[in-house]
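Entry: subunit A
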Amino acid sequence: MEGTPIIEMKGIVKVYPDGTKALKGVDLTVNKGEILGLLGENGAGKTTLMKILFGMLHPTSGKIFINGEEVRFKSPSDAIAHGIGMVHQHFTLVEVFDALHNIILGMEGHGAFSKIDVDRAREKLQALMDDLNFQVPLDIPVEDLPVGVQQRIEILKMLYRNVDVLILDEPTAVLTPLEVEELFRVLRQLKAEGKTIIFISHKLNEVMELTDRVTVIRKGEVIGTVNTSEATPQLLARMMVGRDVVLRIEKPPKEAGEPILKVENLTVMGDRGETAVKNLSFEVRAGEIFGIAGVEGNGQTELIEAISGLRKVGGGKIYLNGKDITGKTPRELYDLGMAHIPEDRTHMGLILEMTVTENSVLGLHWHPKFQRFRGIINWNKARQHAQALIEQFDISAPGTEAPVKSLSGGNQQKLIVAREVSKEPVFIIAAQPTRGVDVASTEYIRNYLVKLRNEGKAVLLVSADLDEVIQLSDRMGIIYEGEFMGVVKPEEVTTEEIGMMMGGIRYEEIRK
Partner candidate 1 sequence: ISSSKEESKKGAIAIVYDVGGRGDLSFNDMAYLGASKAAKDFNLDLVEMQSNSEDDYVKNLETLASQKKYLVIIAVGFMMTDAVKQVAKEYPDQKFAIIDGYIPDMPNVMSILFKENEGSALAGALAGLIAANDGKDKVGIVLGMEIPVLYKFEAGYRFGVKWAEDYYYKKEGKNVTIDVIYQYTGTFNDAAKGKAAARAQLAQGAWVIYQVAGGTGLGVFDAVDEVLKSQNKKMGPPFAIGVDSAQDWIKPGVIIASMMKRVDVGVYTAVQDAVNGNFKGGIVELGLKEGGVGLSTVDDVMAMFNSLPEDTQKQKLKDLGFNSKDELKQYLEQTRGQVPDWVWDAIKELEGKIKTGIIKVPAPMDKDGIEAVRQAKTWQEMMELAK
Partner candidate 2 sequence: MNVGDVITILITSVMAMVPIVLTSVGAAWSERAGVVSIGYEGVLLMSAFFGAIFAELAGSATVGLIGGIIVGVLLGMLHGALTVYLKGDHVIPGIGINLLAMGVVPFGILAYWGTAGQHQLPHDAVLWHWKTPYGEISPMVIVTILVAVVTWWVLFKTPLGLRVRSVGENPEAADALGINVEKYRFWSTVYGHALAGLGGAYMSVDWLGLVHKTMSGGRGFIALANMVFSGWNPLVSLIGGWLFGFFEALATWLAPKHIIPGQFILMLPYIMTLIIVAGIIGKARPPKWDGRPYKRE
């Protein structure tokens, strides 16, 4: 499949100020009107490469050609002027602004001192949204919108700027299957309209489904480019990691034991006073992974927070090992054997400014093991602990005393998993455990959860990744507006049926 190159990047080298050699001479060609997949492990350099293309970073050396013409971008505005737009891995939205203002920011029209013409912008935007059948509410502060909608805003932001090339850095990591489908529809439509798309993802099946070609990067170097039609997930995974990757999880059948976690008629309020979890009851047994699937924003967050003691319970009871734990604090819950891999790793699971050592004992620093005397922390022990976690989980970190923010996202996530597992819990909550994590680490983390289950621990898995839930769960509940539409065994239902439940139809009604 030969096309006309719209973008050529030649010999791109990027050395970060701290000496990190992120890109070691990368050549990348993007053809007009194609969807190019960009694959690579965490830290391979995908984001760096795209930020260079978008003018946010300057290459240490190398050249960029757009339509055959060499360009030098000083800042993103140059890139946008050349028709290149990027949707970042971590959203770049002004949280307190509404969608409209986020989108028009920087190209409000008229002079800087004249009143913003909101009405005209709204008209223009509405036309754009109608054209794509891709709606977002324009007047609500984006911080109050679900992530899926936030991402649409990000995409609209770029389309509003009339870009020809759209870079999407891990756009699906935070989306539900329905949203992914919707996104793909739009991307295909954009392609049909002649736009070019660069698509970064860790999910091989998505890449297989959407892209025309795939370029694989490893450790700052291009491993190769293949036509998607000629590729298989196994091939791509091997190119990325350099070895064979088990894409299927080995999960031996296992008889579940006693109920460990018991939730009875739980009601939880959301931040805006709405009832986020309604009268929910379920149990998680020893040696079982109980999955919760559902479109994000249907009470999962509130449910987890209530169980883990971070949010007040509005009604009902929660039991752990038969003991009433309703209203207990996270610290008490830790003592009772609960561990929690939170969904928001950068804001909740870790303190990015603190060191690996400090983060490795965060939440278990009370353990007598890490105390010299009561109240005095033994950092030597903590350091040994961190070292052990690094070795055991193969975390790549500059050292135990490096700040955690210098770890890549995947490694940050591994550190959290490692720490939580090291609590030797009887019950563990795993929320979005592999979000944004590369295949190899994903494989590792998923296998680890299964291992915990095999050891007789109870695991509550909450994930927006439907495949993950289906693959790992022994039983799963599909949540919709704070209620289970059904609690089923994954092998007993079809994906379509799960999709319907996620859309708010009860299992009984489907089976009728």
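As a convention for this text, contacts are C-beta pairs under 8 Å (C-beta built on N, C-alpha and C of every residue); 3 or more make two chains touch, one makes a residue touch a chain; residues count from 1.
Selection rule: all candidates are chains of the complex that A comes from, given by their letters.
Note that the structure is a prediction, hence the values are computed from the model and not measured.
Visitor: Looking at this complex, which candidate touches subunit A: 1 or 2?
Guide: Spelled out: of the options 1 or 2, subunit A touches 2.
Visitor: In the complex formed with candidate 2, which residues of subunit A make contact?
Guide: 16-17, 54, 56-57, 75-81, 86, 88, 92-97, 101-102, 104-116, 157
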